[in-house]
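A quick write-up on the structure given underneath.
Only one protein chain is missing from this complex, and each of the others stays in its spot.
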Amino acid sequence: MSQPEPVLDIAHLGHVELLTPKLEESRRFFVDIWGMVESGRAGDSVYLRGWDDYERHSLKLTAAKEPGLGHYAFRARSQPALERRVKAIEAAGLGIGWTKGDIGHGPAYLFQTPDGHKMELYYETEWYSPPPELKPALKNQAQKFPGRGINVRRLDHINLLASDVTPTRQFHQDVLGMRMTEQIILDNGIEAAGWVTATNKSYDVAISRDHTGTRGRLHHFTYAVDCREDILRAADIYLDNGVFIETGPHKHAIQQTFFLYAYEPGGTRVEIANAGARLILAPDWKPIVWTEAERKKGQAWGLQTVSTFHTYGTPPVEHK
Amino acid sequence: MSQPEPVLDIAHLGHVELLTPKLEESRRFFVDIWGMVESGRAGDSVYLRGWDDYERHSLKLTAAKEPGLGHYAFRARSQPALERRVKAIEAAGLGIGWTKGDIGHGPAYLFQTPDGHKMELYYETEWYSPPPELKPALKNQAQKFPGRGINVRRLDHINLLASDVTPTRQFHQDVLGMRMTEQIILDNGIEAAGWVTATNKSYDVAISRDHTGTRGRLHHFTYAVDCREDILRAADIYLDNGVFIETGPHKHAIQQTFFLYAYEPGGTRVEIANAGARLILAPDWKPIVWTEAERKKGQAWGLQTVSTFHTYGTPPVEHK
Amino acid sequence: MSQPEPVLDIAHLGHVELLTPKLEESRRFFVDIWGMVESGRAGDSVYLRGWDDYERHSLKLTAAKEPGLGHYAFRARSQPALERRVKAIEAAGLGIGWTKGDIGHGPAYLFQTPDGHKMELYYETEWYSPPPELKPALKNQAQKFPGRGINVRRLDHINLLASDVTPTRQFHQDVLGMRMTEQIILDNGIEAAGWVTATNKSYDVAISRDHTGTRGRLHHFTYAVDCREDILRAADIYLDNGVFIETGPHKHAIQQTFFLYAYEPGGTRVEIANAGARLILAPDWKPIVWTEAERKKGQAWGLQTVSTFHTYGTPPVEHK
Partner (left out) sequence: MSQPEPVLDIAHLGHVELLTPKLEESRRFFVDIWGMVESGRAGDSVYLRGWDDYERHSLKLTAAKEPGLGHYAFRARSQPALERRVKAIEAAGLGIGWTKGDIGHGPAYLFQTPDGHKMELYYETEWYSPPPELKPALKNQAQKFPGRGINVRRLDHINLLASDVTPTRQFHQDVLGMRMTEQIILDNGIEAAGWVTATNKSYDVAISRDHTGTRGRLHHFTYAVDCREDILRAADIYLDNGVFIETGPHKHAIQQTFFLYAYEPGGTRVEIANAGARLILAPDWKPIVWTEAERKKGQAWGLQTVSTFHTYGTPPVEHK
C-alpha cells in the first residue's frame, strides 16, 4: 500500500544509431532486404524507417571504423516527464548533457548506462510525412506498405551486451522507470540477462551478459513484422540473397518471441521478430526468473542456443 | 507545455460480464468453439478465461432473461490509482458504490457511463493458477494452450452502443484518463463512433452510435488471437459448427483490425480479432477522424458494412 | 470393369496469352505489383513468369485494341500424347492447325473450344534458365524469390466465360481427357459452371456461364501463392497501390479456394489464390454438384457473390 507509485515517464524506444564500416552496403541491406525507406541524410549518416514507424526515422546509420552501437534513444511521455528523467539521470551520475537534437527530433539529453552504452532521451519529434508516392491508402497508417523484401513494420527493441548485467538493468528500472518482465539467474547467482519494458510490449530493452567481459557492446536490435509467416518468408529472402542466418526461425522460450537472427553487412546482428498477441497488461507483473538448468533446455521447441550468441557482439572483440 | 500531464491510472480491460438467456449453450460455445476454460461458478454465473489471460477470469456469463451487458471492468494500475479514479467518478456524478468484489478479484467500485452501461474498477486480483492438467510448459504463460476450437488468447476490447456517443466517449477520456485514437464524425457533426485506449493497444473500448436510439446496449466484445490465419480458421470452425457469421473475415479500415463477427447462442455479437504488430506507441497520438464519405467506402478492402452492424445489439430492440 | 481407361495425355496448364489495350501499364502491374519477371519480348508481346514456373514463361501479354484472351495452352505429357490429342481434336472438328511455336516452346497445335476460345497444345518447352542476379539459393527452385509486391508463385488455372457451359466443359473432358471435379446445375437444368482438372489440383480450367450470352470470353486467370496470409497481404498491396479489388479475400464454397479478385490495368479480372493442402487424389472422384439454392448461400463464410461476377468479362460487352 505504501509502495511508491510507478514512474511512467518513458513512452517508447524511439531509434537506434548503428555504426557501420560499410555504410552503403548497410543502407542497401536495410532498404532492399528489409524494405525500409530512407527519410534523411546528413554528413556520414543515413536515416531510415519501417513503414509503420510514426516518427521520421527509427534507424540512423552512421559510417564508422567499427560496427556497433552509436546510441539508442527513448521518447519521453511529455516535456515534464523528460525533465524529471533528466534530473534522475543526473542524480545517478550518468548524465552527459543536452544536444540540440537531430534530423527528426528536438533537444535530447545524452547519457550512458553503467556499462557505458550511450543513450538519449527526447520529447519533441517530427511525425513522418510521406511524399506522394509513399502516401498510404488508409490515413491511420504512417506510410504505404513497401512491398519490398521483408517489409519490416516498426522498431521493436534493443538487446545490449554488458560486462555486468545487473547495474545496467537496474538503471533502466530505478532511474528510467521501466519494469523487469523476465530474467536469467545462473546457479552462481550471476544475472545472465534481464528484460525490461516501458510499454505493454513484453520488453523494450534486453541486457545480456557479455562472455568476453567487454563493456558497452551491442548484441542486436529488432524490428517487428505482423506474423510468424512473415519471418519464415524473411528467412527465404535471406537465403536467396546470401545473407548469413545465425539462428532461427524458432521461438524463444524466454518472452516467447518468434525470432530470426542475421548479420547486416557492417557486421551487426539484427533480428526480425513477432510476439503474436502477447502483451504485458498486468501493472504488477512479477518477473519470471529462469534458472541455468531451464536455459540449458534450449529454445522453446528444443533448438540449442548457438554459442556465438554469448560472445559475438559489435564492435567485435577477440574472444579468448 | 502547461498542458496537464496524462492520467495513467487504468491498467487494462479486466473482464466483461455477459448476460445470456441460454447459459448452458453460451457456456458450451465459449468452451467448445472458442477454447476457453471454466475457472469458477457461483449462483447463476460461470467464469471463463482465454489461455493467456493472467487473471482468473476475463468473461463472466450470467443467466438472464435477455442477452446483453452485465458490466465491464477495468483493472486500475495501483490501489492509489483506483482511489483517485473513484474520486473522479464520484465527482462526475456517475458513481454507484463499492462492491465486496467477486470470484477472482477484490473490492470493486461500481458506476455507469453517461449512456447507462454498468462499469467496475478494481485493483486486487487473483492471478490464475492452473490445475495440473492445464500447466503450461513455459512458465511465462498463464495456462497450457488448449488445442480446442478457436483457442482465443485473451480479452481484447469491448464495443458499446450508445444513444449518444460523445458523452460516453468523453467520460472514458476525461474521468477515466483514456486516450482517443480514432473517431467517425458524420457530415451533420454527429459522432458516429469513437475509440479509446488505456494501453498501447490501439483501442480498449469502442463506442458506436445506436441507430435505434436505445441507451446502454452492447455491440460486441472481442478476444485476440495470434494471427490472421487463426481468424480464417475460426471462420472454418464457425461454418462447420453452424455458428452464424455476421460479417468477415475482413480488415477494418478504422484501426486496421482483422475481424470476424458471429453471434453466440444467447444472441450477443462476439468478435475474434488480430491487430498484427500495430501498437499506439506515440504518447501524443492525434486522433484520426474519419468522415461520412470515407466510411461509405466500406471496410479496408471494399467489403460493405452490413446493415445489422448499426442496429443489432443486445438486448435486442424492435427497430423501426 | 469394362469402363475405358482414363486419358492422361495433358500434363498441365502451360500459359495464358492476355490481350491488353494498355501493354505497358499491364506489364508494370504484373512486374511491380505481382512480382513477375520479364523473360522475353517479341513484336507486341511481353513474356512473364512467376518465380516457381519451370518454363520460360507462363503469361504472354499482347497489345490489342480490346482486353481479353489471346489463347491458353496446355503442355502434353509426351510427344506421343500430344499427337494423340491432336488426332482427337481434329476428329472433334475443332482443330485449326500447327504453329511453329513461340518464344519458350516448340510446335503447338492451335484449336478452339466449342464456345470459341483459342487453345494450344504443345510438348517441347524451354526450361527457364535464370540470369545470375535471379539464381536461387536452392537448386530445386526455378528462380530466386523476387521479394517484390505479391510474389506470385506459379500459374494455377484459367476461368472461361461461355455462352453455353456444357459443350465446352465436355470438350475438356471427352477430347482432352480432363476430369470434372465440381459443377453447378441450376433449377432449370442449365449448367452454370463446371470445373475440370488434368492434374491433382482440384481444377485447371473453370467454365462459367456468361449471363450476357456472349461467346468465347475470359472470366479471369489465377496465380497461386503459398498461403492465405500471402493473399491478405496482397489485398493490402492492392489497396495501397490503387488497384480495384472486385471481391475478396474470402473462401469459395465451391473448391474451397481462398481468393482475391482484382482488375489489371487492361481491364481483365485476375485472381490470386491458395488451395491449402487440398488435392484431388482419388482417381475416381465423383463430381460434386451444387444446386441453385446452395449457390445462393454465397461463398463459404457467407459473402454474397458480387453481381459483376456473372456479367463482367473481357472483352467487355454492353450488358442489357
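Residue numbering begins at 1 within each chain, and the chains themselves are lettered A, B and C in the order written.
We adopt the following convention: a contact is a pair of C-beta atoms (placed from the backbone, for glycine too) under 8 Å apart; a residue touches a chain by one contact, two chains touch by 3 or more.
Being a predicted model, the structure only gives us computed values, none of them experimental.
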item	value
Contacting the left-out chain in the complete assembly, out of C:15, C:57, C:77 or C:172	C:77
Contact residue for the chain not shown (choose from B:22, B:84, B:118 or B:144)	B:144
Of C:141, C:170, C:212 or C:305, the residue in touch with the unshown chain	C:141
Chain B residues that touch the omitted chain in the full complex	33, 136-138, 144-145, 147-150, 227, 229-230, 236-237, 239-242
Residue numbers in chain A that touch the chain omitted from display	227-229, 232, 235-236, 238-239, 245, 247-251, 258, 300-303
Contact set of chain C toward the excluded chain (per top definition)	1, 3, 5-6, 8, 11-12, 52, 54, 75-81, 138-141, 153-154, 156, 182, 199-201, 224-229, 253-256, 274-279, 281-285, 288, 290, 300
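Definition applied: only the chains that are shown with their structure count from here on.
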item	value
Topology of the chain contact graph, where touching chains are joined (line, ring, star, complete, other)	complete
Distance from chain B to chain A - Cα centre to Cα centre, in angstrom	31
Centre distance in Å when chain A and chain C are each reduced to the mean of their C-alpha atoms	46
Residues of chain A touching at least two other chains	138, 227, 229
